[in-house]
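Missing here is one protein chain; the remaining ones are kept as they sit in the complex.
Each chain carries a letter (A, B and C) given by its place in the written order, and its residues are counted from 1.
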Amino acid sequence: MIIKHPLLGPRDAAEFVYLGDANMIKRPEGFGENVEEAMYEHVYLRENPAGEHHELWYHEQGDRSWLVVTRNTLTHEISSVELARDVARRKGRSK
Amino acid sequence: MSQSNRIDGGQIDRSRTLKFQFNERWLTAHPGDTLASALLANAVRLVGRSFKYHRPRGIFSAGSEEPSALVQLRKGAALEPNTRATTIEMFEGLSATSQNHRGSLEHDILAVNDLLSPFLSAGFYYKTFMWPKAFWEKLYEPIIRSAAGLGKLSGMEDPDTYDHGYLHCDVVIIGAGPAGLAAALAAGRAGLRVILADEDFRMGGRLNAETYAVDGMDGADWALGVIAELAIMNNVRLMKRTTIYGAYDHGIFGALERMTDHLPDSGDKPRQVLWRIYSKRAILAAGATERSMAFGNNDRPGIMLAGSVRTYVNRFGVAPGRKIAVFTNNDDGLKTAEDLRAKGIDVTRIIDAREGDVVVNTNGRKGLNTIFLNRGRHVEADCLAVSGGWSPNVHLSSHHRGRPEWRDDIAAFVPGGELPPGMVVAGAAAGTMTLAATLAEGHEVATRVATDLGKSGSLATAPRASDEIFATAPIWHVKESKHRAWVDLQNDVTTKDITQSYREGFRSVEHLKRYTTLGMATEQGKTSNMLGLAVMADASGKTIPETGTTIFRPPYSPVAIGAFAGRARGKNFRPTRRTPSHNWANENGASFVEAGMWKRAEWYARPGEKSWRDSVDREVKATRNGVGICDVTTLGKIDIQGHDAAEFINKIYANAFLKLPTGKVRYGLMLREDGTVYDDGTTARLSETHFVMTTTTANAVLVLRNLEFARQCLWPDLDVHLISTTDAWAQFSVAGPKSRALMQKVVDDLDLSNEAFPFMACTTCTVFGGTPARLFRISFSGELAYEIAVPARYGDAMIRAMMAAGEELDLTPYGTEALGVMRIEKGHVAGNELNGQTDARMIGLGNMVSRKKDFIGAALLDRPEQVREDGLQLVGLRPIDQDVILTAGAHFFVEGDPEDMAHDQGWMTSVAYSPELGHSIGLGFLKRGRDRHGERLRAFSPIRGQDVMVEVCSPHHIDPEGDRQRG
Amino acid sequence: MRYNALSILKQGLTGNKGWAPAWREPDPKPEYDIIIVGGGGHGLATAYYLSNKFGMKNIAVVEKGWIGSGNVGRNTTLIRSNYLLEGNQPFYELSMQLWEGLEQDFNYNAMVSQRGILNLYHSDSQRDAFARRGNAMHLTGSGGVMLSEAEIREKCPYLDFDNARFPIKGALWQQRGGTVRHDAVAWGFARGADMKGVDILQNCEVTGFQIDNGVCKGVETSRGTIRAKKVAVCVAGSSGRVMSMAGMRLPIESHVLQAFVSEGLKPTLPGVITFGAGHFYVSQSDKGGLVFGGDIDGYNTYAQRGNLPVVEDVCEGGMALMPMIGRARLLRMWGGLMDMSMDGSPFIDRTHIGGLYFNGGWCYGGFKATPASGFCYAHLLAKDAPHPVATQLRLDRFRRGAPIDEKGAGPQPNLH
Partner (left out) sequence: MADIPLTAAPALGDVNLTFASCVLTERTDIALISVATPHAGYEALAAKIKDVWGLSMPGASASLNAGAMRAIPLAADQMMLAFTPDGGLSETSVQAELTDVAYTTMQTDAWAIIELSGAGATAALERICPLDLDPQTFPNGAAARTMMEHLGALIIRLEADRFLLMSARSSAQSFLHAVETSCRWTAP
């Protein structure tokens, strides 16, 4: 596969490491019993869609960016690639 | 015998004669021949045996679709099984042997299978060999297996090398026949970056095998002219002997270039290069494959595809027979007769199925001699040219989601459905079956691609040829024939097997293939799938497209496993990382152990030491009683800087880090989000905004990856920056009661007293008169200890200087084994304990985990099964009989309990011999372990034949209070 | 029709014209007691054991394509019972025992071939982990021995002992491990179930569940609505897609595992060999092809095809382990969808929806589990209680904090 890095252009996916569903950005904050259920769902349950999937790839043999790649799991077509940091901020993550 | 079937013409170099061997017999050929054409030239007809019935096999085709003429090429370690004679380019001294026969090729004992064929029909083996039960493995299967397979492996290491490579282009053109050449010409002239690849050693495709004219000249000459023009274009790369074997995602194609297979030996160059081609567009111009028809005994040597007969006659100057009959259902067959007659070869009969004439049976045990027609007629012939029509080579179009579509007018499947993005198809591969149309289509498709990619396109016009007639009648199976009719020549699948498969309910194409093995041969169904499908359609009374379609998986034709591996084998399977003291260690008796990619010194043997234990015991004693030194460079080192660095690290580690003072080091415990221990190490604060984190050797890369994830995805606005410095610093652990004395000699102007530089202190400093360094007072051995780091370039000089400085203190280098002994003595956990199944409670660090902050892993610490009272806990173990050497992996049982999983109490994770205690010790996980110190248990290890009693104790076998390291 | 040597002789003498279909092609009935969704190995095994061992009747298997067209027909055919953890090992041992009696049981020769499995190790810590595992195997009566380097040399002289980047130090050997002709497993179970009246409904795709007040009452299919008292889903790589129709999210991701076969070669390998320093395992089929594989591609996918980096990685492992295979040619490569779970272990469980059952999460270990998976699922469906060896294979184990994580890789499916 080829991932079109938003800063670097097309790169072989072999340079990247795959993590999984981009929802992993939405980590429940806090600790103790009150987040246990939310964290259980966050850590263990997956949409696993047959179709468009937002997912995290890490450019380990490149510029060490984490990327959010939107890829169709049926065709492997990639429709967008963004820096995960931008996505995270858009989802309200900060410090 | 000297090439008795050689005739005039052809694209071979008659000025040179090459000698080659087949089954130890010397024969001659010319440059430009394949092994197949050379064998035919020498009137060799029997070249192999089929898989199941061991029927005689000859040469069936002239290309990579060959199902029958498989040989073992070369000798010794270079033996290459299952090689198609039709694709082997002749070279001087070539040696080939036939395969899959017991006894000689001519007298194969296993030909008896042919007589038993009524009982060996499709799927027979699923229905028998079941009784008595034990006989399958003891008798039946060994017999079946002994007959299995085709050619053999040498059993020796492949003596050749292979390489990989990467190419980039605008358009890759697959196939250099008329469509591909026309396309390449248009694309090249338009200025596109073009790769033109063809599996043959001579580009031109069917133009080399036919007698057509293009642009007013002989087709093969036209091809030569085009190739010459392309060769001088800088933007075009011509790749002959190159098979594009697979279409992968996003325009990536796999290609195999055979660099030296046509040479007597490879010299010092790789035999084959496996290219990964990155393309924006692809033009599939792979042509078509001719197919046979099913009639009685249609598998004899001498029965060939008609197009291949023309190839041998026109391209190679070889007559495949002296009396040739033609059996056809289309106009191509007639062309064969024309070409043969033009060469003066006797065409004994044209049997045109469209006129109701069919072949019902043949005769000739090891080579065709008689053909029986319907209505009781027969013809003498030593070669039968069969043309059942052509199937477009749709293969690469179906490597993604493409589903070929049926076209009635050509009675064939053409590329259909969703093609790999960027792929277009031209020529015969697209079902365009006549030359003029093919040339025009190649030109037009390439022009369109060029326009698409922003090039103005070629101004030149398409090459021209006169169009021949192409009319076919789909006749697949001669039903009048009562004899066995082959569909898959290699695997011996006959029409009867297919009808039986239908009868038994194996009716989908997938079931059919799996039940009968149709299409599973080394030609991957190129010559058999279509025929099989047609026979199944006939049996079921459905049309062919209703019955199914033929899709193909990579590779287009088989690829050597060595080529996929490339250079990665032997010592070069993976890179090797060496520590800065590697050369010094090597000079000083070290043996090395693999630690991931690293090579680490495991011990330093000295003269007179009889076993590794002698060396390790000495190193441990010397360190515990004096001072030892160990290269610990392999631990991961990550430079963490930023205004928010402390806050960041505090979110990563399970224990508190926010208030770590500058100049101090702290042990850090890193969890996964599920609460399991991920890694541990020490982190030093060098300044308000600067930390250095160490990780375990194994997790260095993974921890950096996770830190980057936390930094970019979880807390993107923290001002924190990361870079690995693992390789930048040579780091040595100096341990033992005399380590302070040594370090005082090493570092420049620094007070190392316990007050000035206490346990867990760190600082930057210089050593040996000015070399920059970092000093940490940390201990893994439990002794008074330091770690000293210098820039890696000074690592080699540093160890030598340290050893010189430590001579009077008897400074002893120690390796990973001694390190392991000392950490087990101290009860420190390492990889055997932190195996991804362990949480902080299990290793007694539950209290270290903060309950006052959020950090990775904070939320999932207290699920019911994690807080079980009978959970596993880390303990120490010692043998009751002190002479017993414990082994890791033993499971614990209460004496008298049955040895089953329900009574399993835990297991031994690590063991060592403690020279200080004078006996073997262990660490392990035990249910409720911390409450069971003093209890005696069985350490049960049947896999190692050990069953001994151990006493449970504290994991801190030595210095449980930790006084030594603080001293 | 019973298969035996006599039937072959008789048919052989009469032109093989009397063979009957291996299973019927019935039309769906309006209602069944139990509908099994998924006509793969596990689904067919479930139907077989339900009808043959648990005395259940009125059962259908619905399959969207052709039976056996999923992973049971595209795996690398290995069987073994050499697991480590209590949640797994007794289950896989039951599976092995079922394999050992399977062919006589269902009157179909699936060529169960216990030629042994050799797990090589290359470091002391791998050796220790194998010792722990080998001892766990002995606790379930599964057998197993540790082999020295010298013993391995004798068994497999062609492995790279002298020039290896990661030298072979020893191996864990389970003699009872081996291979099975994978397609035949599906066909044998299908035939055995069909003979007991199970309706095998091919080309019948489930398009929805009929869920009424939290109770599943049947399935919508491409061949119409079929009602059922119990619906048992068993669709491996399609688990996420199918269970989403019941509104469920699972601790599962779908990934692709590629498998490879070489051209036919004269027999060389004794059994199954797994490389401990790279992603490569190999066996040789009864036809002579080297059947091999390695790691999953590592990204979520529902496409049954993989990409080149893994192909190369696997072949690198092969060449590093046995450099004689350089000139053997890779004949075919294909991909199968793996229902990769969060701990690498499977589920055989009820769901929170009444009457709806789930079997999945087999990762790339599903084939060897086929008989036990079918047996335990049948047990659960027939008795509404988990089989004793499957009590830990529950969907709630992560909520309870009890993963069955053999590799210790944590909740990231592509690491298992």
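Throughout what follows, a contact is a pair of C-beta atoms (placed from the backbone, for glycine too) under 8 Å apart; a residue touches a chain by one contact, two chains touch by 3 or more.
Note that the structure is predicted; figures quoted are calculated from it, not measured.
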{"item": "In the full complex, displayed partners of the excluded chain", "value": "A, B"}
{"item": "Contact with the hidden chain (one of B:100, B:579, B:779 or B:816)", "value": "B:579"}
{"item": "Hidden partner chain, touching residue among B:380, B:727 or B:947", "value": "B:727"}
{"item": "Hidden-chain contact residue, picked from the options B:768, B:855, B:925 or B:940", "value": "B:768"}
{"item": "Hidden partner chain, residues of chain A it touches", "value": "7-9, 11-12, 14-15, 60-65, 83, 85"}
{"item": "Contact footprint on chain B, counting only the chain that is left out", "value": "161, 163-168, 193, 268-270, 273, 276, 278, 567-568, 572, 574-579, 597-598, 633, 639, 641-643, 689-690, 717, 719, 721, 723-729, 744-749, 767-771, 790-798, 801, 804-805"}
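Just so it is clear, only the chains that are shown with their structure count from here on.
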{"item": "Distance between chain centroids, defined by C-alpha means - chain B, chain C (Å)", "value": "22"}
{"item": "Whole-Å gap between the CA centroids of chain A and chain C", "value": "30"}
{"item": "Junction residues of chain A - those touching two or more other chains", "value": "1, 12, 19, 40, 43, 75-76"}
{"item": "Where chain C touches two or more other chains, by residue", "value": "303, 307, 398-399, 411"}
{"item": "Complex interface listing, chain B residues touching chain C", "value": "51, 78-82, 118-119, 121, 124-131, 133, 136-137, 141, 144-146, 148-158, 160, 162, 164, 246, 248-249, 252, 254, 274, 276, 399-401, 496, 500, 503-506, 508, 510-511, 514-515, 517, 520, 522, 524, 553-555, 558-562, 564-566, 568-574, 576, 593-594, 672-676, 678, 831-832, 835-838, 860, 863-866, 887-891, 899-901, 904, 907-910, 940-944"}
{"item": "Interface residues, chain A side, partner chain B - complex", "value": "1-2, 10, 12, 17, 19, 24-25, 27-33, 35-36, 38-40, 42-43, 56, 58, 60, 64-66, 75-78, 83-85, 87-89, 93-95"}
{"item": "Interfacial residue positions of chain C with respect to chain B in the complex", "value": "3-5, 7-9, 11-13, 15-17, 19-23, 25, 65-66, 68-69, 73, 86, 89-90, 101, 103-104, 107-115, 122-123, 125, 127-140, 144-146, 157-158, 160, 163-167, 172, 181, 183-184, 187-188, 262-268, 277-278, 285-288, 303, 305, 307-308, 311-312, 314-316, 318-320, 323-334, 397-403, 405, 407-411"}
